[in-house]
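Just one protein chain is left out here, and the rest sit where they should.
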């Protein structure tokens, strides 16, 4: 029997496979399609202090080997989340761990959400979205060394729960930003968020996306995500959650070998909602075939 | 009859379609497959002061919707280029324009190549590769504001020929780097070079690429390239050469609408060497269908 | 939990046939979806992780028929995704997710006018499976517009599938009556209008129905990724008919069938 569990943030994840923020709603939306509680965990859609309607359509379209999205952080807001979403998570996820993805436009915004949730049950910790390229100013924390340091420091002061910072790949040296997070008290790093991109309708001569630009995700960005994970894991001691284009167990192993202790699947869930459970099954099979009895032994085991 | 010509760098390009550096050798390699002189132009493989053998294998592998390469700037060097490659370009390309791609690890390296070529015939100008992510230190100029400014200034002093700086997407704000190039005397900008990436062989637990990391190109990066082109063209007055994942006339129009006056096709030439001539043909057809008599009118014509 | 269960299944192609210019009829074996689908609902049709390429994401397509354990799709080629679907052959498999979305609501209507533009015909081909209609015995008329004769799905086949005699309109007059299908919109005696087709057509139908005060439901389209409400990608502007408040609804789960007055058009 292969042991897929990972000890991260002081708890045990039954396996490393999580669902990425913005691609699984608040968990409930997939509950009648897959056994969500069998996953390593899920990350909620971003929660902002107030509810947000999001961007005008078109919000998504396909790109080569992936997609572009500009949802505009549409979400139910802090109070809506507490009232409508958290109870389901608390009542239904016993083994899968929940990270609440938090977004905002000022240190205050982030602190407000974290402080407003910290006493609640039903989730493990936070994933801080400092890199959403869709909403003006939202990209700032993730590409500004000073702002990032202040944000992480302020959030550290606001919670004892696991605090994971989700890095943007849109910087020259992602290791540096990982270091800043570590130095300021973060507990872990997620890498990566989407790349800024743009698709043009050449007949209409307009951007396809209502918001003009959006974020690119999917297999197209997998080699960039593996690279970022490797860079971050080589630079800091914190656990890394690898994200970007993961479609199956093989892809997951790329991230794990590069140094990720956990991974998140996003876009591939749209291609097939069974991607996550089949990835877990596939990890079992590959480990068995390779004679690996504990998957955790492969974290960072790349020979480079 | 649709007019595809573009007036750029004080000369007329018969059409906007060039072949990207590193993907067409020195032109001659494609000469018995396509009519190279019918293209807008070509950009040579990088030329460095000395000949270089390049990186150990494996140098390339496929990625989702693209490929990764770590050639390591293998090239014949300045003297080899003058002796073995330039004569063919001079004798065979009458209408297609040639940019010599220049790479190096110090301002001196770049200046040496430019100074060593400037008196020669057979090419129009230079494309400066400040962004090759494959060779240690090579990425520096393209992500370091001060170093880039110095480099561009030094090159401007060394030549009167068109001086095009090829930007790396691996920065938080590509517009800023475009601005630096403009301020220091560049004549144009190419956007974009490859994204750093990594592919792991999960059976061998080793990187597939001999150099560990490499650059990602192909359709996978097209939305990022269109975005970068739009950012750069919105920021500076200089002509922009759009690059990244172009496979056909439709893709070319995306870049032109985003602000590119010329484009380069790279990876798609490996998929089909007829890509470039068919793209030119396709531009004629789309323009005819859309009632566009001069393609140049579409440069930057995006309604956003 | 959703009102209706969603099935996910690899589904073999059983038949494929060109039925009009750029238009194909596909039959897929999908017993569970076939048993549950109702008019207005759709499936996401994709290729999973096997041999993806173009399309990468699955594509929404209306369930156009239930034939025993098969569902039928009416596919018109627009871009790369529909081209690949149109080119499928027996032996091939697709990944299906469905049935998805809302259905037409008959209410107490006795005289229903269906207005189809182009492959917006698809959901109406499923009318024989509409339980409330069967029970009510309401009267149904079907208007069907296309650009020209070459694009028209065989009227005999429509009769065979639906038992309805379609009233055909073509813009160039090459078959049926000449003009846009909305020109033929006589709402006298009609107490429910259902429409599916390109947005300009839907807007015209909507305006006429609202003006005449006839209840109207529209099946609309928007770009989709998940099809099940998780990505929040398929938003369309709507108003709350009670509060008048503007906002967004999701075409995949709040729609694709919307009451005309809910759409902010």
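Going in written order, the chains are labelled A, B and C, and every chain counts its residues from 1.
Everything that follows uses one rule, which is that a residue touches a chain if its C-beta (ideal position, glycine included) is under 8 Å from a C-beta of that chain, and two chains touch if they have at least 3 such contacts.
Computed from a predicted structure; not experimentally measured.
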item: Chain not shown: contacting residue from B:32, B:237 or B:303; value: B:32
item: Those residues of chain C which, in the complete complex, touch the missing chain; value: 51-54, 80, 83-84
item: On chain B, residues whose C-beta touches the chain left out of the figure; value: 22-25, 29-33, 45, 53-67, 69, 71, 74, 218-219, 247-248, 267-275
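Methods note: only the chains that are shown with their structure count from here on.
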item: Chain at maximum distance from chain B, centres defined as averaged CA atoms; value: C
item: Gap in Å, rounded to a whole number, between the CA centres of chain C and chain B; value: 46
item: Cα-centroid distance, chain A relative to chain C, in whole angstrom; value: 35
item: Chain centre separation in whole Å, for chain B relative to chain A (CA means); value: 34
item: Shared-contact residues (touching 2 or more other chains) in chain C; value: none
item: Per-residue overlap in chain B, given as positions that touch at least 2 other chains; value: none
